[in-house]
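What you see is the complex with one protein chain gone and the rest in place.
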Amino acid sequence: MIKSKGNRIYQVVRYTIMIVLGIIMVFPLYWICITSLKSSGEIFSNPPVFLPSNPEWGNFIEVFKQLPFLKWIINTFFVSIVITVIALLTHSMSGYALARLNFKGRNKIFIFMISTLMIPFASIMVPLFIIIRQLGWYDSYLALIVPAIPNAFGIFLMRQFYLGIPKELEEASRLDGCSIVGTFFKIILPISKPMLAALAVFFFIANWNSFLWPMIVTSSESMKLIQVGIASYAGDYYNPWAYIMAANTVALIPTLFIFIFLQKQLMTSITMSGIKS
Amino acid sequence: MKKAGIIFLVAMLLFTGTVLAGKITLWKYASVVNDAILQGYVDQWNSENENEIELVLIPFAQYTSTKLPAAFSSGMGPDMFWISPGDFLRYANAGIFAEFDNYISQEQIDDMFDAAKEKVTAGGHIYGIPIGLEPLAIFYNKTLFNEYGLEAPKTWEEIFDAAEALKTGERWGIILDPVPGSYQAFTFYPWLWAEDGKVINDSWTESEINSANSIEAIDFFNKAFNEYEVSPKTLPAVSSNIAMLADGFAAMQECGIWGVKVLQNSYPDFEFGIIPIPSKDGSKLMSVAGGWIQVVNDGSKYREEAINFTMWLFYETDFLKVTSVSAGVIPTLKSVLAEATEILENPGLAKFAEIMEFAKPEPRFPPEIVKTLQDILQAVIFGGISPEEAANNAAKEIDSFLSGYKGLH
Partner (left out) sequence: MKYKCRESLTAWFFILPDFVGQIVFIMLPAVLGFIISLSIWDGLGKPTFVGFENYFKMFSDPIFMKSLVITVKYVIWFVPLNFIFSLLMALLIREKSKGVTIFRTIYFAPTAISLISVGFVWSYMFQSNGFINSLLSNIGIEKQEFLGSTDQAFYIVLAMSLYMSVGYFMIIFLGGLNDISREYYDAAEVDGANILQKFWYISFPLLKPTSFFVLVMSFIRAFQFFDQIYILTSGGPFYSTTNIVFYAFQNAFQYYHFGYAAAMDFFVFLVLLILSLISFKIMKGGEIK
């Protein structure tokens, strides 16, 4: 590409905006990290301590020593991954059916599904809790996993995505004698990778950080998820903010790792991957 | 309409359930101060008894606000649980608490401090055992006061003067609680009572929040936040977190007895003083004592065992002493305090033991009344509404609520 003057100006403007936005976005993150390294006496001091003179790495060691942090991480990882994998499958199926398959009442079903997003969670929390107890699922993985799956966010996202892909791909496959199910799994799913990667990131993070529902529906230590565990720090007498921030910094690492890991998938052009297959 | 009623009844059938079989459950909020101690006694009980007790710990902020309501609204509450005074009457009115009358002797009742006894008594019955007494007072930064040559304040005027003198662009004068909620109302009671103000009359028939005395106390908050501007209006200021005083965020702070142990453990070099909350002219001293109560679910299939465990825990083991010393609070039983030298010989805690002599127990007002108090403080601090007007509005609401209230008090 020829480097024109206009292009250079554009790049300068672009980077300026990117950096300004970047500073705004990263500052709170930075603050969380340094708070986790502060010793008592520095957390609420004013003017604020921007760089702790003696970083208290011991806060991180304490977090792992005081509480079964590793166990919570493993537990939460398991729950989040199971939810994400199942949800990706069912949501891409539902989304595809709603976008591409003709059946009676399609629009009504779609509206029904979207309408589930409009119900404030607090209003169904108690009734849902009653249902879970009637099913005998209280304090079990089922209670943590199953109700988290049918989230219309993913269905809606996948439907919008499938509306945008060219029809020719499926038609060719069907002419080859492939069934609808076959076409979906062999042709459609592989080209959905970027959107599935995006959805995977959302589901993983949402469930990794999920708090209120796991807190309501479990009671034993073995069922504890990470955010419920971290919340146990915030006590009746005072909040040890350095520990809470250290715990949350550790909790942030897996989510960022997942994001960086899926980033490549996210950035591949859909049409490109379609042509490749 | 009839049809709707039938659907309604059918649906409500879903709500009736029983307490789950299995272990005897004991619920409390998670706390680094006493969880391990309590677990030790539970283990001891479990090794000596057939039916095991399971201690369930729930994050503090969600314990009474969502976890307990969700459990009880589905008819499946725990067998035993800890409850705060603010929730006590609602559960008592719903008949959820088991009576201790036949299990506790007069001697054992008389061993409780009056403020503690009041907390667990309703309609002439005893419903549970009080765990600790946690009075409020004003903590101040002694080093700062010395530096500025200030004496510990004894009147409201002196509090404002000291707060103004010590306030800088980076330090507040005095932290009073700014966050709307029941805790804010709790921190307001001692100022109200010190001025002989009241929320409602003793027979719970009429509000007194708009009496001249009550309005004077509301005006104290108004002045602190708006006239002198010595108190922070927003988070992260939380008056219960004594770390703010030690970190130099403020020069004074209204906080509970628990602050003593936190300061001594985490800030050993920090020098602080404690003053009781005075009336306007300093002629009267006041405090309010919070503290949790262990109660038993009357519908529990282990009701009897749960009561036995509770009585054993508080009257036959040294749990109360150990946990009170660890948390740095006043034990609810006179005989236990008399033996707790760690508390009586700790200058900070001993000061609170003195304060406890005139402290009143936290009132057990229903949430509707607490809400009106919260509304008054919010309206006055932030809404630019005069204390008189806010109090008069609240009085109307309280009166209309009381006229329909038929529960215990």
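The chains carry the letters A and B, assigned in the order they are written, with residues numbered from 1 in each.
The working rule: a contact is a pair of C-beta atoms (placed from the backbone, for glycine too) under 8 Å apart; a residue touches a chain by one contact, two chains touch by 3 or more.
Here the structure is a predicted model, which is why all the values come from computation and not from measurement.
Trainee: Name every displayed chain that the left-out chain is in contact with.
Mentor: The chain that is not shown touches these displayed chains: A, B.
Trainee: Quick one: say which of A:Gly22, A:Gly136 or A:Pro190 touches the chain that got left out.
Mentor: Answering carefully, the residue with contact to the hidden chain is A:Gly22.
Trainee: Which is it among A:Leu37, A:Val63, A:Val79 or A:Leu128 that touches the chain not included here?
Mentor: The missing chain is touched by A:Leu128.
Trainee: Considering the whole complex, which of B:Lys261, B:Lys280 or B:Lys371 touches the chain not shown?
Mentor: B:Lys371
Trainee: Of the residues in subunit A, which ones touch the absent chain?
Mentor: Residues 6, 10-11, 14, 17-18, 21-22, 24-26, 28-29, 31-32, 35, 46-48, 90-91, 93-94, 96-98, 101-104, 106-107, 109-124, 126-128, 130-131, 146-147, 149-150, 152-153, 155-157, 160-161, 163-165, 179-181, 184, 194-195, 198, 201-202, 205, 208-209, 211, 227, 230-231, 234, 241, 244-245, 248, 251-252, 255-256, 259-260, 263, 266-272 of subunit A touch the chain absent from view.
Trainee: Just checking the interface: what residues of subunit B touch the absent partner chain?
Mentor: Touching the missing chain: residues 1, 4-5, 7-8, 11-12, 14, 65-66, 69, 72-73, 90-91, 93-96, 169-170, 172, 178-182, 232-237, 367-368, 371, 378-379, 381-383.
Note that in this section only the chains that are shown with their structure count from here on.
Trainee: Which of the residues in subunit B end up touching subunit A in this complex?
Mentor: 14-15, 17, 20, 25, 27, 29-33, 54, 56-62, 66-67, 69-70, 73-74, 76, 170-171, 236, 238, 240-244, 246-249, 256, 258-259, 261-262, 266-267, 327
Trainee: Give the list of subunit A residues in touch with subunit B in this complex.
Mentor: Listed in rising order, the residues of subunit A that touch subunit B are 40-47, 66, 125-126, 129-130, 133-134, 138, 212, 215-216, 219-220, 228, 231-239, 241.
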